[in-house]
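First comes the structure, then the notes that go with it.
Excluded from the complex is one protein chain; the other protein chains are retained at their positions.
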Amino acid sequence: MPEEFNPKILAFLCNWCSYAGADLAGTSRIQYPPNIRVLRVPCSGRVNPQFLFKAIQVGADGVLVSGCHPGDCHYLTGNYFARRKFLIAKNLLELIGIDPGRVQFSWVSAAEGGKFAEVVKKVTDKVRTLGPNTKMVKKKLEV
Amino acid sequence: MKIIKTDELLNLINNLGKEMDIWAPVGDSFERVPSLKTVEIPQGTTHFSAKEIFFPKEQTLLTYKREDGNFELDSVPLPDAKGVIFGLRSCDLVAIAEMDEFFTGRTYTDVYYQKLREGMLLFGVACKQAAPTCFCNWFDPDVPVNPGVADVYLYPLENYLLATSTTERGEKMLSSFPDADEESLEKLERFKLESIASLPEKQETDGLADRIYELFDDKQFWQGTFDRCLGCGICTFVCPTCHCFDIQEEIINRVGRRYRLWDSCQFSLFTLEASGLNPRPTRFERMRQRFMDKLSYSYKEFGKYQCVGCGRCVVMCPANIDIREVIAKSCTVSRGGG
Partner (left out) sequence: MDSVTSQIRERAKALLSEGKVDVVIGFTEGTIPFTARPVAVAHPEEVECLVWNRFCRLNLASYLRQFKDKKIGIIAKGCDTRSIAILCTEQQVNRDNIYIIGIPCEGMLSRKTLRERFGDTPEKVEIKDDIIEVTTSGKKESVPISNFLDTACRFCIHPNPVVYDEMIDDEVPIRVSQEEHYSLLREFEKKSPDERWKYFREEFSKCIRCYACREACPTCYCEECFVDSLNPKWIDKGFSESDLSIWHLTRLYHQAGRCVECGNCSAVCPVGIDFNVMTQKLSLDALQMFQYEAGMSIDEKPLLQTFKQDDYNDFVM
C-alpha cells in the first residue's frame, strides 16, 4: 500500500484571535493533524496575497489564513479588508487552475480551540485528497 | 562564387542537420526546425533577432549546494551546442560581428558566448528587396548584399542561388559546387544593384556620433520622443546588438545557482547602485541612453555604430518610437542647441 500523503500546509494565524485559538486547542489537549506550520501575523489584514502565491511557489501543498471574526478585529477593520483581498486572490488562483481547496480562510476566535482543531482537520483532509501540489511550484535546481 | 541549386542547398543543410540543430526564421523569431523545407525567407527581418542562440536570455554560470555544514561549489559545463542558422540577413551578420567583438574581441573573452558562437554555422541570405523599415544603408551602403561573417552567404537568383563564403569551414562546404559562370555573375551584379536601390534614401550619418553627443543636454531635442516612451524593454530585447546582461543568484532548498540574463538599460534597476543612488533616475535618462549608446558612445569608443539599421525596434515599439527620426532630426538641428 502506498504511504499516505502528508501535506505541508502553511497557516497564517492572527496574533489576537486565531493564534490564541490554536494555543487554547493545545492547552485543552484537543488533537489536530500535525500538518500545519504556523506563522503568526499581527492581523489577517497583514497577509498580503503575495504571501499565498509565494507559499505555493516554495512548495506548500495548502495555505490557511485565519483571523478574528468579522467585527472582532483587534484593529477594528483589518479582517474586513482582508476578506475582500482573499476572495479576489482565491478566485484568480482558481482561474489559473489551482484548486480552491488549497487556499482556505477561516475566522477563529481566541475562545474557539475546538473550532481551530476542526478547521485544521478539514483543511488537511481536503488537501490530502487533492494530493501534492505541482502547479506553480518552483522546481528544485539540478546540481 | 559558387552556383548552388535550391535542392542542393536544402540537402546540404538537412545533411548538416543530422548532426546538429537547424535554426531558421519561423514567424517572429529564429526557431529550431526538424528540417529545412524551403530556402525562401520572408522579406525583411524577424521580430526577434538570432542573438538568443549565442546569448540566451537565461544562462546558468555556476551552482552550489549546502549540506550538513558542507558547501559545494560546481562550475557548470560550458554549453555545447552545434547548429546551423539559416536565413540571417546581412544586418544580422553585422550585428553578430559586433557581438563577437564585444564578447570575444576585447580584453576579456566570454567563454559562454564563445562556445555557443563557435558551434554555429551561419547561412546568410542577401536581401532581394528591403522592407520599408530597413535602413541598413544609412550606416554602410553595401550592407544588404554583404557576406559579413557568414560561413555561407547566398544570393537568391531566379531559380538557383549563388554562394560565397568568408570562412574556412564555409569554403569547405562549398568546395564541391561549380564556380559561377559569366552570366550568373552578371545577374548577381544586377541583383546587388536592385537590392541596394530598394533601400530608402540615405540619411547623413557622417559625424552622427558627434552630433548626437552634443545633443545630450538638449532636452527639447529628446522631448518629443520621450513624451511617448512607455519605458518598457522591448526595443533592447529585439535589438540584435544589445548585449547587456544581469547576474543574479537564486536558492531553492539550499541548492543555488548563479545565472545571467538579459538586462535592459530601460529598466530602473539597470543603473541602481548599492548606495541607493541611481545615476539614471527617470525614464528620460534611460530612453536617451539607448540612443546615445547606439548612435554615439559605441562609435566614439569602438568606431562602430551599435545600430545596424534592421528596423526591429521601429516595428516592435508599442508607442512607435522611431530611431530613424532621431537620426534624421539630429541632421536638421543646428549645432549647440535646437
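Chains here go by letter, A and B, matching the order in which they are written, and residues are numbered from 1 within each.
To be clear about the criterion, a residue touches a chain if its C-beta (ideal position, glycine included) is under 8 Å from a C-beta of that chain, and two chains touch if they have at least 3 such contacts.
Values in this document were obtained by computation on a predicted structure and should not be read as measured data.
Displayed chains that the missing chain touches over the full complex: A, B (touch as defined at the top). Note that of B:L188, B:V314 or B:I327, the residue touching the chain absent from this view is B:V314. Panel shows chain A; residues 49-50, 53-54, 57, 70-71, 77, 80-81, 83-99, 104-107, 119, 122, 135-139 of it touch the chain omitted from the view. Chain B residues in contact with the hidden partner, per the touch definition given at the top, are 28, 42-44, 47, 57-58, 131-133, 224, 227-228, 230-234, 237-238, 246, 248, 250, 259, 261-262, 264, 267-269, 283, 314-316, 318-320, 322, 324-325.
Throughout what follows, only the chains that are shown with their structure count from here on.
Distance from the chain A centre to the chain B centre is 49 Å, each centre being the mean of its Cα atoms. For chain B in complex with chain A, the residues that touch the partner chain are 63-65, 72, 74, 250, 252-253, 255-257. On chain A, the positions that touch chain B within their shared complex are 58-59, 138-141, 143.
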